[in-house]
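Everything on this sheet refers to the single structure shown next.
The other protein chains are all here in position, but one chain of the complex has been omitted.
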């Protein structure tokens, strides 16, 4: 690598953490941050969960961030109540995220009608449509495509190869991963003019501030109004959101979730991986739905459930235990079902 | 926006609908079309389903298209037997789809061996391989990639960032959304030459006329022959079709459906979201399969079912109701199973 990798002494790094440096190692040079098991001399590491204490004992890390009162024999440790804050400090130092500085690649296509803040970065082969607006400090990776009239806020980061269709709106400090499509046509056909006819989708998608969207996810534009993702909601990879879906703020959708048209999901909702939600439903605030669930009816706020049929986790587990026994039960119950006992 | 938004008087719009304009509002200027709830003065709206009648009463819409005999007190309504036709007229006026006019972006790569009709639009950074054929009136959005020898019909629209692999064939009036991959290699390995060895896939994909394919869907090419999607079939987002799958005409596949290799799906089939279909099956014409179903055997024409095991909807619902009761049933049935009653 031609770039100089960042390095820092233990003394200076501890100053960034706001904790005193352990004695005797203040001049040790730190060059990275990683897990206890992977750490090599020169690495910072951290004890995020007590169960990893044994790994902390044997880690080669030069410096270990631990919660207060952690009982390990290592002397090269520093205590922080918020260990993850220390980890973030390390990541920010050793893996500093680039900031936008107005680097517009000469191959980026930017029509005169666009309003692009001066410090925006546009990668190679980016294509902006007419009348696109991009806020200060936003970075658009190579091959990003932004349709006519789309609006993107400030300090947003579109990884390489993201497509935002015409007129859609993306907020500030949003992170969108590669391969995401925002604003594809919803799936809408009606019996008209003698056939099952496509109704062109003329609504938009609105992504509010601080949302993150995982790789290869597809979010359809509304038929007429808005498909909307609330602030601070986090979406994983390969998710499908149909037209007119709305997700409240602070929700979490894990990989391969699919939500059908016009369903309204509340705030603080968790939908675990591969869960499917039918159309035109209302999922209340704070619902927590486990992986591979089928949501086929409205859910009141705070519903916790998993599976198909959707049940509370303990009930679901008991149901599955009985399901496994069904062949045996059936055999034994045959007399009560008015059937011959099975011949052995 | 630099473009002038389209506008039209009620009189002129009603002329397009082929209905008389309501009295007294003929000169009102219309500037858009949207739902009853979203409509603002100047918008056309529509009553597509009777259950929205209350919204029609309170809508701010300047003009409302309703079915004949709709009992609402609004006077700014027009009656049409085919409401959706009226809606389409509105969408076509206020959100006119661009038509191809021979705009080839200077960055589009078009080898001399290609046969591209004169009025075809090619977006920025489009890459055509050798010997590509593209019919009249087709538009290929930015970053489209068309492989060697591929053929694309007339009036087809490839949204930005669509990949059509070599030798595949796409019909006329087809719509393909962003991120779609047509003609990726099927998953085929055979035990040969001393290992589990990849058999290169040398067949193609054929997309017939009037098909629509949703964002980030992937359709594998055949091993030797054709993977084929029948005319007027509509596919949603993030679908997987394996090699040699064939789908008949007028079928509907919803989001995240997966169909394994060589399965033949008939005409007029509906497969709802997240359904999986095993390989080498035959799914008859007119089958209607609900969401999250597992299709693991051949289905005769007209089969209607849902779930895993696949059952008629009423049966499935009853089964799920009993499933929920299984833990309770098991407890009560223990004496008949020759087991001790559970201690409470």
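As written, the chains take the letters A and B, and residue 1 is the first residue of each chain.
Operating definition for what follows: a residue touches a chain if its C-beta (ideal position, glycine included) is under 8 Å from a C-beta of that chain, and two chains touch if they have at least 3 such contacts.
The structure presented is a predicted model; accordingly, all values stated were derived computationally and were not measured.
*Asks:* Using the touch definition up top, pick the residue from B:39, B:88 or B:127 that touches the left-out chain.
*Replies:* Within the whole complex, the residue contacting the unshown chain is B:127.
*Asks:* For a quick check of understanding: of A:22, A:153, A:186 or A:214, which residue touches the chain that isn't displayed?
*Replies:* A:214
*Asks:* Given that one chain is not shown, which residue among B:238, B:253, B:269 or B:289 touches it?
*Replies:* Counting the whole complex, the residue in contact with the absent chain is B:238.
*Asks:* Which residue from A:78, A:238 or A:265 sits in contact with the chain not drawn here?
*Replies:* Here the residue in touch with the unshown chain is A:238.
*Asks:* Since one chain has been left out of the picture, which residues of subunit A touch it in the full complex?
*Replies:* 1-3, 33-35, 37-38, 48, 82-85, 87-88, 91, 94-95, 97, 107, 123-125, 141-143, 159-161, 175, 177-179, 212, 214-216, 232, 234, 236-238, 250, 254-256, 273-274, 291-292, 307, 320-321, 323-324, 326-327, 329-330, 333, 336-338
*Asks:* Going by the touch rule given at the top, which residues of subunit B touch the chain that is not shown?
*Replies:* Touch with the absent chain occurs at residues 107, 109, 113, 125, 127, 130-131, 143, 145, 147, 149, 161, 163, 165, 179, 181, 184-185, 187, 189-193, 196-200, 202-203, 216-218, 220, 223-225, 238, 240, 242, 256, 258, 260, 274, 276, 278, 294, 296, 308-309, 311, 315, 318-319, 321-323, 325, 329, 332-333, 336.
Assume only the chains that are shown with their structure count from here on.
*Asks:* Please tell me the distance, in whole Å, between the geometric centres of subunit A and subunit B computed from their C-alpha atoms.
*Replies:* 26
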